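Only a single protein chain was left out; the remaining protein chains are all shown in position.
Naming follows writing order (A and B), and every chain is counted from residue 1.
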Amino acid sequence: MSELLDVFIGESRENLESASQELLEIQSSGPAPERVDKIFRDLHTIKGSSDLFDIKPLTRLAHAAEDLLDSVRANEVSFSNDIGDLLLEALDQISIWFDELEVGSQDLEQWQPISVNLGAQLRHFIDPDASCGSSNENEAVSSKESSSVNQNLTDTQRELLADFSENADLKLLCQTYGPYCYLIQYTPDEGCFFRGEDPVNVALTLPGLKAFNIAMPELDHDADIYNCMTRIKAIGCADEDVIKQHMAYYEGQYTVTFFSSQALSASCASKIRENIAQIPDETLTDAIADNNLEQVNSSAGLLLASQDFSDADCDDAKRVTLQFLSTASELDFLSRAEPSSHAETAESASQSISNEAFVGTDDKASVNVLSNADEDAPLKSNVKLADISARPEKILAPHEKAILTQQLTLLNSDNYKTELMFPSIAGLVGNMLGETFSDEDTLAVAICNALDDETINEQADEIHKQQSTEEASAETTQQTNTSPSTADFSEINTVPGRGDSPQPIKAERQAVKMLKVDQTKIDYLMDIVGELTVAKNSLPYLAKQAEEEGGSRKLSKQIKAHFSIVNRLTESLQSAVLQIRMVPVSHVFQRYPRLIRDLARKLDKKIELCMQGEDTEFDKNLIESLSEPLIHLLRNSIDHGIESPEERIEKGKPETGRIDLIATPLDDSVIIEIRDDGKGIDPNKIKLLAFQKGVITESQLESIDDNEALQLIFAAGFSTSEQVSDLSGRGVGMDAVKTMVSQAGGTIEMYSEVGVGTTFKLLLPQTMSVNRVMMFEVSDQMFGVGMDAVVETVKVPTSDIQRIRNEHILVIREKLIPVCNLREALGFEQDVDREEQSILVVSTPQGEFGLIIDKFHEGIDVIQKPLEGVLAGYAHFSGTALLGDGRVLLIINVQEVLAKCR
Amino acid sequence: MPIAFKKKVAVMTGHCEIEEAESLFTWLNEEASRQVNLKALTSAHTAVYQVLLAKKPKVSVWPESENLFWLIKIMNNKSNVWCE
């Protein structure tokens, strides 16, 4: 739904913008109708769309502004600068609300009074006399004109009225003015007093209040009288807007239903007729028959004055009836609703539709539905027909009934024109019922049949056969059969609500557009996240400090609590940002085929590159930093691995060499393999070379196994190539590849079999994840070392460090641990002799080592970044991280440092 | 003082705020025969009405204020009040 909100805010801002501009234009150059119209339309759009969201105050304000502009448009109100200013104010207010909506900080409770206030000011221009709410009579009268007899009360409304009090409908009718009545059930929350609410007085000031009752349970002696137990029901005459505005603060505590006064009078008609029949007064009955209003008024008034109404119930009804008749201004409805025996079927059918279809959803809608079938002569015969040849189609859901009823109404309406309306009605009904129609009569009959539930069950089987011939009906029949009539409702309630909604929403999601963002922005975001990560790490220290120095345990606890929140948020933020940066490896891989083709051609070799797993996702920065080493490895394979075609044929291999480039996700890592089917590497040759170049010692030359020997090609200053190929220029050796890979947090291994081929296997983290590093100090500078590598920290007397041959050795728990002085390795001055040394014991593939440092510090989470600029050449650092205070932390590459040390 | 508690009668005057509800309730609970004088009462908070309607004490003098016509009716067990 938030996408919808985004669209809404975006669109509405445009509307606001355009409306403001037009308003300013109008203020400077007068109200041109098309400008007013444009502003009206803008506000109308905002109002209409805002209705989709639960932001009532905004909707109401936009509505008020729209109404004012409508009046201006219709020349009922002349535009003034005051109006312009107020409208601009309203637009600004709406704009402010959009700002809040956008960041999610909206507070509807706060909006409400602003909305009411501005709305009232706007409406004041429309009708200066209307004291807020008490009457909208002018408007009411105007809207009366076209309202027709197609209205009635729903059953629920009738029940509510009857429940309110006996003859409540009649009594209300006596007093109605304006087109709309309401019935409100106001059940304040128990705790409402504590919010400063005063329900009874709220109810007493309801606009157009006609009657109310207050229900109050007996209170025990120990009852809490500050719990509100009052239940209020009230009826009166006022427009929906006015009531909703009045009750706006009490949303959720009340239910209200609205009905038109016409509907009320229509539903009272029979009751009035009944009562009239019981009043034995010829003057009155004659006057009514003659529709002589004056006479009715006066004779009813006379009767009212002279009658003795000491009798209880039934006379109450009579009295009210007379009261009504004595003041009635219109009696047409009495004769209009006279039930005709022919139309009864149609009437009852449509009535039940209006009730069933919309109870609880929308009362207004139900008012529209009822047909005026009884007035239409041709239909009566149809309905009659329907009774005889009843051939019902299927069980209808309430909404289907409502639709069908409307079509029937359309068919019978005064301005029905066959040529214009028949095709769509016939098509629609045909589609619903699975039939085709050629003329109005059969169509009307079919609708009436379909609407008539009663006979369905008996004849369901028959229809079955008929319908199965038509494609369109197939589905509907199925639905009919699977759901018995009682299950119908539950199906309607549940199916569309839950089961169906995910689907369209999903479809919507797929349409979401990609956003192209400058990578530097994301990198910047990443930097900030990194800093945030570090900054949040200071909170536990603050907490500790608060407890130790400030002596406030409570404060310390609060800080810790906040830390856990900030920590969680930072982590989510981090992973979100990391997700943004994920790209498929194809991003880098796609450059290679061409590279390989060019290289192969240059060397007169035939090589085929096979790539797999190109859609494996990878952090963009990581993959870019890997591009270089991968190229180097590929070159290596082409240059030294794959043999020339002649050589290959000689060895019985296919002429074309093959290089596989495979990316495979593995948990949080990705394995990248570069495999060639070339000549392979001879471990003995490597051993020898390594010895010659001083990479390994003589003793190692003998003890090292083949696999270890192969890994020697990654050692610094090693190159197997006997003659320097022009391709492996740039001075990048395998050691550089290894450095780059380990800087990216990965590892690299090589496997090779002479004559079969060589495989490089890179294991890389999928994201630039957060590393926990241990901080320590050497020569007043902070350094870090990956927490994974740290085994323990010990402090030993300097004398414990022994010198054996060329190495410093420390014995910890009977284990010999070579130690390395970091001051020396990092090129700092030697420290004055200390009595005690801090040793950081780290584990490496070569075993445990001790690093002599100056001082231990805490461990922190950092996002490690590769070395840049001048530092890039220093292999003994694996990367840098930014500290909370802006300092850069250098992270030690333990293996490199140890190599230097020895 | 919107409510003056005398020996047998509580005299309610002007507008009675929500704070009065509790003392009125306690006072009425103490003895069933206690009465209220509403002569000068003009309006009250729902909580105060709630006490009056729930306890329905005997009323020594009914309110003069026209605004409270409904209170008279409801306290006389008429469930519905029509504004006429």
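FYI, a residue touches a chain if its C-beta (ideal position, glycine included) is under 8 Å from a C-beta of that chain, and two chains touch if they have at least 3 such contacts.
As a working rule, contacts and distances are computed from a predicted model.
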For the chain that is missing from this picture, which UniProt protein name fits: "Response regulator", "Alpha-ketoacid dehydrogenase subunit beta", "Glutathione transport system permease protein GsiD" or "Chemotaxis protein CheW"? "Response regulator"
For the chain that was dropped from the view, give me its touching partners among the shown chains. A
Just one of A:Val103, A:Leu420 or A:Val832 touches the chain that is missing; which is it? A:Leu420
Residue of A:Ile403, A:Ala543 or A:Leu599 touching the missing chain in the full complex: A:Ile403
Tell me which residue among A:Gln278, A:Asn431 or A:Gln579 touches the hidden chain in the full complex. A:Asn431
Which residues does subunit A use to touch the chain missing from this display? 3-4, 7-8, 11-12, 38, 41, 44-45, 47-49, 51-52, 143, 145-148, 150-151, 240, 260, 361-362, 364-365, 367-368, 397, 399-400, 403, 406-407, 409-410, 413, 415, 420-421, 423-428, 431-432, 472, 475-476, 479, 492, 495-497, 499-501, 503-505, 507-508
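One rule holds for everything that comes next: only the chains that are shown with their structure count from here on.
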Rounded to the nearest whole Å, what is the centre-to-centre distance of subunit A and subunit B, using the mean of the C-alpha atoms as each centre? 52
Subunit A-facing residues of subunit B, complex: 18, 21-22, 25, 29, 43, 45-47, 49-51, 53-55, 67, 70, 74, 79-84
Note which residues of subunit A are touching subunit B in the complex, please. 164-165, 168, 171, 175, 188, 193, 197-201, 204, 209-219, 221, 223, 225-226, 228-230
